[in-house]
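A single protein chain has been omitted from the complex, and every remaining protein chain is retained in its original position.
Up next is chain A:
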Amino acid sequence: MAKTIFLIEDERSLVDALSKFLRDKGYAVESASNGKEALEKLPMIKPDFILLDIVLPEMSGIDFLGLVQKGENKEFANIPVMILTNLQGDEQQFKKLGLKVVGYLVKANTPLGFIADKIVEILGK
């Protein structure tokens, strides 16, 4: 069965491009446009990997990750999370907060193929 990647991103064009690319690589892709929605969808999707934006409406990526990894329900705390953002230099913030991320990529500087390679590296084919 194909592994599921949960893409949390509010920018329509990015969601479209990235999900098409990952589906072509054989993954199942689900998406949410803000932290709140993602939190609600998480138990239904039970993803194998999360791609997370930081600047999001309603609930930011950092707050979402905090709730997943440090909240009451730790069921999804061990899902690997990769940050996809256009903010520079916020990597330190995650360490300070004790949040685990497997990667921190600046969207504008990252080709789609590189993201897919990273996912493959972690999840395997």
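Here is the rule we use: contacts are C-beta pairs under 8 Å (C-beta built on N, C-alpha and C of every residue); 3 or more make two chains touch, one makes a residue touch a chain; residues count from 1.
By definition in this document, contacts and distances are computed from a predicted model.
Candidate names were "IrrE N-terminal-like domain-containing protein", "histidine kinase", "ABC transporter permease" or "STAS domain-containing protein", and the UniProt protein name of the unshown chain is "histidine kinase". Across A:Ala28, A:Ile45, A:Ala77 or A:Val106, the residue that sits in touch with the chain not pictured is A:Val106.
Although one chain is not displayed, chain A still touches it through residues 10-14, 16-18, 20-21, 24, 55-58, 60, 86-88, 106-108, 110-113.
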